[in-house]
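Sharing a structure here in structure tokens format.
Missing here: one protein chain of the complex. Every other protein chain is in place.
So, chain A:
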């Protein structure tokens, strides 16, 4: 399997007329984890979307190796479908995979339509989708929002296992994310 790798050089990000940050460089190798910290609106989500290739960089360049998985505030699960079927769609796209449903506490919710799930349950369902994707690079945008204490620990444990298996985790979060050996990038240092 290909080694996961992210290299960002001299990145600048613009939203509308405003340059959010500039001169940002970072390198991540297999097994590394990094938390992007900063207050609301400073550009954490934009940074993740640029790394994912979903938004254009205003300046600078990005190089990534390995498949990219993204979890943000939208679960990307059909709201009117039962959770099992909504996840089943992604299982067929990604090739059948183990979603760790039991560990995520979703095994009993498979018949419940996604729109009836709570915020935390949707977040856990999105994590299940991410695990099934088997991507080497995890981009997590505020993964702890709406989760209870137990689910927070579980998310951190899953990210730790992912990095232990040679994956990369880039986490945008305004709250602490406990992960052994995790670096922190204060986005405010690069604010334009």
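We adopt the following convention: a residue touches a chain if its C-beta (ideal position, glycine included) is under 8 Å from a C-beta of that chain, and two chains touch if they have at least 3 such contacts; residues count from 1.
Everything below uses one rule, namely that contacts and distances are computed from a predicted model.
Q: Leaving aside the chains on screen, match the unshown one to its UniProt name from "Heme exporter protein B", "Oxidoreductase", "Spore germination protein KA" or "Fumarate reductase subunit C".
A: Result for the unshown chain: "Heme exporter protein B".
Q: Looking beyond the chains shown, say which of A:54, A:107, A:165 or A:188 touches the absent one.
A: The missing chain is touched by A:54.
Q: Just to verify: which one of A:18, A:80 or A:150 makes contact with the chain not shown?
A: A:80
Q: Looking at A:99, A:133, A:155 or A:173, which residue reaches the missing chain?
A: A:133
Q: For chain A, which residues reach the chain that was dropped from this view?
A: Where chain A meets the chain not shown: residues 52-55, 67-70, 72, 74-80, 89-90, 92-94, 129, 133, 135.
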